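Every protein chain but one is kept in place in this view of the complex.
Chain lettering (A, B and C) follows the sequence in which the chains are written, and residue indices restart at 1 in each chain.
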Amino acid sequence: MAAAHWAGPSCAQPGDGAPAAGAPSFRVSVDDSPNDNGSALTLTWSPAEAAAGAVLTVLRETAGEPGFAPVGRVQSGVGTFEDTRGLARDRRYRYRLSWDTAEGVRRTPATGWISPRAQWFDRSRLAVAVAVPAFSLLVLVSILRARRGARSSIRRIQGLEAVDEAIGRATEMGKPILFSPGIDEADQPGTIAGLAILGKVIERAARSGTRTIVPNRDPVVMTVARAIGQEACLVAGRPEFYRDEDIYYATYSQFGYAAAMVGTMVRERPAVNFFMGNFAGEALILAETGYTMGAMQIAGCDADTQLPFFITTCDYTLIGEELYAASAYLSRDPVLLGSLKGQDLAKAILIGLIGVGVLLAIVGIEIGGFLR
Amino acid sequence: MQVSTDVGIWVGALGTLAIFSFLYRENPVFRLAEHVLVGVSAGYYLVQYAYSGLVKKFWYPLTSEHNYWLVFGGILGAMMFLKLNRRTRSWGNIPVAFYVATGAGYLIPSVMKSMVLLQVEGTIQNPFAEGRTIGEAATVLVILAGVVCTLVYFYFSARREGVVRHVSRAGILFLLAGFGATFGYTVMGRITLLIGRFQFLLRDWLGVGG
Amino acid sequence: MSRTFPIVVAFVLGVFMAVQFFIPHPRVTGIYNTLLDIKQVVLGCTFMLGVLSLIQFHSRRIRRRHSGAGYSAVALAGLAAMVATALVWGTEQGPYRWMFNHVQAPMQATMFSLLAFFVASAAYRAFRVRNLDASVLLAVGVLVMLGRVTVGSVVSWEWGGETVSLTTVSEWFLHSVNVAAKRGILIGVGLGMIATALRIIVGLERTYLGRD
Partner (left out) sequence: MSAGAGERLARLDRRLIFLLMGLVVLVPLLVPIDLPVVVSEETRDFYREIESLSDGAVLMLAVDYEPDTMAELDPMTLAVLRHAFRRGVRVVALSLYPGAPGIAQRLLTRAAGEYGMTYGEDYVYLGYNPDWSGTMLRLGESIRATYPKDQWGTATRDLPLMAGVDSYEDVDLLVSINGSKYAEYWAAYAQARYGQRMVSGNTAVMAVFIYHYYNTGQISGFLAGIRGAAEYEKLVGLPGDGTIAMGSQSCGHLLIVILIVLGNAGYLAARRRGTGGRA
């Protein structure tokens, strides 16, 4: 507090007339802004020493160019200013601050010359930089262990137990299966998870001679789905059963796609509807129409927004991460089982972290900030 | 009441009614509307993507800003068409791999931060911190218990026995309560959509109401 | 070659895109920006592919005099009309914009608005006190539903010296139980997404490539 009194403008000595006048002013230091691409410099000063309550003008001089020019304004109490205006890494800059008082304009002395630098590592992302390799290692090691034959069990997932029953039902009724891989793009993991299930469904359906119809919203997803369908029929030993026209592009329009899906449901009267992937508002339109048509319905969705609607209208619903577990469950492929094991270990670690974190927080040690 | 004389409004109103007719049952009018919607919207998106992807983001920067790296984009895009032929199909996998892997790559750290770490951080709170009311403390504790139970529910490789069974059961109840909340919350949005359509029919078409 | 090359591409690009997150240096962000631009061009091309499939699908129906051949002709006509008018009059005015505003937009919006009806019938059917699970769904659902409209703020009572209304109780559910469930789902899905992306990058997940 004492310092604040000392630094008030009332204590300032009268200016000596020179432009740099205004002492006792306060010290301003300038540093390269950390964790950036070399386009910013940060000025700092002690708010306690600065002209209290004043609005400071930040002045910058570029080496080789004449004089100081204003680049921004800031309240003196803030204590810091980041200059991001048109800085280049190959130029040098220096700064000073100015402010108005009753006696006229006052200025701090100029800082030293400095150039902004670009960093090769963003330290503010340290937590992610630790978490990503750690989790990757966990998953990859679990996969390796599973490949070497480490046994890993997997709990029952009702919705997936029902897949065979559903396909059997379609075969019995002599009706096709309708499968939607969701409305997301091909680079979204939810779509990939849905497509992995598609492969298993087509394979089993082809074995029993049942058609699978797959309308798509995304053109890339369609091409991928076709490749998967072709392979699945091959694996099932019925390559002739594959038909390009069963896997087609409807339209990119979300509700145009919904219209095409319900139209298909009403006309083809599929015995089973699979909704596997990422869905949005159209989810309930699809599931409710399917329900009225009397189809058996199995959904899997990683968008928590639509899960309530699938749960209330479908026979079985894979919730969130269960969608990602599905292909492991259906194929029992060691790679996928191992990966799932890795995810489980990560969850166990996170639960532990939450427990320890809360206990520490109760005794006054905050660790949450490290996760930012 | 002043019925609109604008052809566009009439077309929109008839399209709206055609889709609504599905509520009674599927019928030729709905089927017509469905196919119009599919055709027109596919054309709309084709033009939008062709213009923004190929003219705005490819041709313009290539010719006036000489950004020749984009040629790779053109080549990769063209290679997508190899997917159409059975013999060349596998070469079409290169653009697909490019597309999927770049997405997968930048997703990893971003998702780790926003869907995992920040969510864990948000859960780590002292329920008994100074200045909290009993209600706030309860909220913190409920969130804490809920997150842990739900995570246990999503634990796939353990058999559901003993404590795990009970905790995971609590997890599913948390999930269902959350779904109930979402459902209840969503109703409002869905009704709004209908209000929008009715306002269009009443105001714009029939000229009734404010 | 045609089989391993995509895997190599996926590995190199995937690792680069993941690692660049931590590197603010312009040399890296430059490459990263170029890759994003290239990706957008690729995306533009894929739409032609989708539309080709659509044309194939419907023209096959017309050729085979399928029962829905007339409807297929309508779909193709709509598609052709949009492309042709955009080429002649441009996208910002003329028939292309008109068709969007007066044909596509109202029908899309109406399709979506069907949900108001479906949400009512789904709630009516599913929200029954069948067992504990269904009852939890029902209780919280109804509570929040009432809390979101004016009735909810009118129905109130005194509790522990404070005024509590249906709205405050439903908000409490949204801020606590709802947040907990969503967070659990989010963390699980997040880990699932990262694991899938990781398998793609290291070449263990090849679903998206098909077999050959």
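Note that a contact is a pair of C-beta atoms (placed from the backbone, for glycine too) under 8 Å apart; a residue touches a chain by one contact, two chains touch by 3 or more.
Remember, predicted model here, so these are calculated numbers, not experimental data.
Colleague: Among A:52, A:141 or A:280, which residue is in contact with the omitted chain in the full complex?
Modeller: The single option touching the absent chain is A:280.
Colleague: Which residue from A:179, A:255, A:310 or A:324 sits in contact with the chain not drawn here?
Modeller: Per the contact definition at the top, the residue touching the missing chain is A:255.
Colleague: Extract the touching residues of chain B with respect to the undisplayed chain.
Modeller: Here the touching residues of chain B are 23-24, 44-45, 48-49, 52-53, 56-57, 60-61, 65, 103, 106-107, 110-111, 113-115, 118-119, 121-122, 181-182, 185-199, 202, 208-210.
Colleague: Could you pull out which residues of chain C are in touch with the chain that's been left out?
Modeller: On the side of chain C, residues 21, 29, 33, 36-37, 39-40, 43-44, 92, 97, 100-101, 104-106, 108-109, 111-113, 116-117, 119-121, 123-125, 127-130, 138, 142, 145-146, 148-151, 153, 167, 171, 174-175, 178-179, 182-183, 186 touch the unshown chain.
Colleague: Over the whole complex, note the residues of chain A touching the chain we left out.
Modeller: Where chain A meets the chain not shown: residues 84, 252-255, 280-281, 292, 303-305.
Keep this in mind: only the chains that are shown with their structure count from here on.
Colleague: Decide which interface, A-B or B-C, involves more C-beta pairs in contact, and give its chain pair.
Modeller: B-C
Colleague: Between chain A and chain C, what is the separation of their C-alpha centroids in Å?
Modeller: 15
Colleague: How many angstrom between the C-alpha centroids of chain C and chain B?
Modeller: Averaging C-alpha atoms per chain gives centres 2 Å apart.
Colleague: For chain A and chain B, let me know how many angstrom lie between their CA-based centres, rounded off.
Modeller: Chain A and chain B have C-alpha centres separated by 14 Å.
Colleague: Using the touch rule from the top of the page, what residues of chain C touch 2 or more other chains?
Modeller: 18, 21-22, 43, 46-47, 49-51, 54, 68, 104, 107-109, 111-112, 114-115, 118-119, 123, 137, 181-182, 185-189, 191, 193-194, 196-198, 200, 208-210, 212
Colleague: Which positions in chain B touch two or more other chains at once?
Modeller: 19, 22, 31, 33-34, 37-39, 41-42, 44-45, 49, 80, 83, 89, 96, 99-100, 102-104, 107-109, 112, 116, 120, 122-123, 144, 147, 151, 154, 175-176, 178-180, 182-183, 186
Colleague: Once bound in the complex, which stretches of chain C touch chain A?
Modeller: 18, 21-27, 29, 43, 46-47, 49-51, 53-54, 56-57, 60, 68, 104, 107-109, 111-112, 114-115, 118-119, 121-123, 125-127, 137, 181-182, 185-189, 191-200, 202, 204-205, 207-212
Colleague: Using the touch definition from the top, list the residues of chain C that touch chain B in their complex.
Modeller: 2-3, 5-7, 9-11, 13-18, 20-22, 34-52, 54, 68, 71-72, 74-83, 86, 91, 96, 98-119, 123, 132-133, 136-145, 147-149, 170, 172-191, 193-194, 196-198, 200-201, 208-210, 212
Colleague: Give the list of chain A residues in touch with chain B in this complex.
Modeller: 125, 127-128, 131-132, 135, 152-155, 157, 185-189, 192, 220, 223-224, 226-227, 249-253, 255-256, 259-260, 262-263, 266-267, 304-305, 307-309, 311-312, 319-322, 325, 340-341, 343-344, 347-348, 350-351, 353-355, 357-358, 361-362, 364, 367-369, 371-372
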